[in-house]
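A single protein chain has been omitted from the complex, and every remaining protein chain is retained in its original position.
Take a look at chain A:
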Amino acid sequence: MPIRTVLAVLTATTALVLTGLWVGYNVNMLPLGASSNASTYDDLFKVLFSIGTVLFLGIVILLVYSLFRFRRRSGDLSDGLAIEGNLPLEIVWTAIPAVVVLFVGLYSYDIYERMGGMATLNDHMAMDHGAMQQVSVKEGDTAGRVWGGIGVAGMDAAPAGPVLPVEVTAMQFAFIFHYPGSDITSGELHVPTGQQVELRMEARDVIHAFWVPQFRLKQDVIPGQPTVLSFTATRAGTYPIICAELCGPYHGGMRSNVVVHEPDAYDNWLQQNTPNRTTT
């Protein structure tokens, strides 16, 4: 291969990789992040976005270049070169996706573990508060088994300290949040920043899903099969809770809010809404 071709290919590849990295790290495709999980997620997104941009642009440029350079000139009825394959070349482009996929897989496993995804789901049953069991463990359930979700602990960004449990009941077409510690029932979720929250969720009728885009978290809420979702909010504000599983005619309207307070403001909210202090 002539040295000029090698140089041209190297320059083009470098330019492509730099473009991909620039796009991945500078084009913002995501909403505001408001949980400790969000920054971890956004790291993964940037890596995937960069790799994806490099691969996509590379293949499209190669394709368009081939279509232009190897176009049939008018009057030329001859065939192209009779090349039926090239084993070393084929090994190279088996290796490219294999290496990319291996890297992406290992990296996303790491991210998943940092999100707390590998925490044992049924752990909290052992250290459960007594108040919890009466609601989350219904009669007939397989001994309060949790079927899916992201459990407590394991999150590297999660602060040590007590976990705030909230029981979530989903029904057509609303979410109900119950705070077993203070017996508050609310249509909106209120949480403090900096404390790990564990949602224990079950649906009453059909399957729903609890999704907060700013937390980058979602978990189906299933009738008969309790699920959990743990997170730590990091930024005060009001964010939408969206039902993400088709649940009937008003599925699009099944929304609520999560209000993230600074710890002091959360304590205020808690005191003002605890049943023995107000009439509701």
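Everything that follows uses one rule, which is that a contact is a pair of C-beta atoms (placed from the backbone, for glycine too) under 8 Å apart; a residue touches a chain by one contact, two chains touch by 3 or more; residues count from 1.
As a working rule, contacts and distances are computed from a predicted model.
Student: Name the chain not shown, per its UniProt record: "Branched-chain amino acid ABC transporter permease", "sulfate adenylyltransferase", "Cytochrome c oxidase subunit 1" or "Glycosyltransferase family 2 protein"?
Tutor: Its UniProt record gives the name "Cytochrome c oxidase subunit 1".
Student: Would you mind spotting which of A:R200, A:R216 or A:H261 touches the chain that isn't drawn?
Tutor: Final answer for the missing-chain contact: A:R216.
Student: Of A:P162, A:G187 or A:G224, which sits in contact with the chain we cannot see?
Tutor: Here the residue in touch with the unshown chain is A:G224.
Student: Take the complete complex as the reference. Which residues in chain A touch the chain that isn't displayed?
Tutor: Listed in rising order, the touching residues are 29-31, 40-41, 44-45, 48, 52, 55-56, 59-60, 62-63, 66-67, 70-73, 76-86, 89-90, 93-94, 96-98, 100-101, 104-105, 108-109, 111-112, 115, 117-119, 121, 140, 147-148, 150, 205-207, 209, 211, 213, 216-220, 222-225, 227, 240, 242-253.
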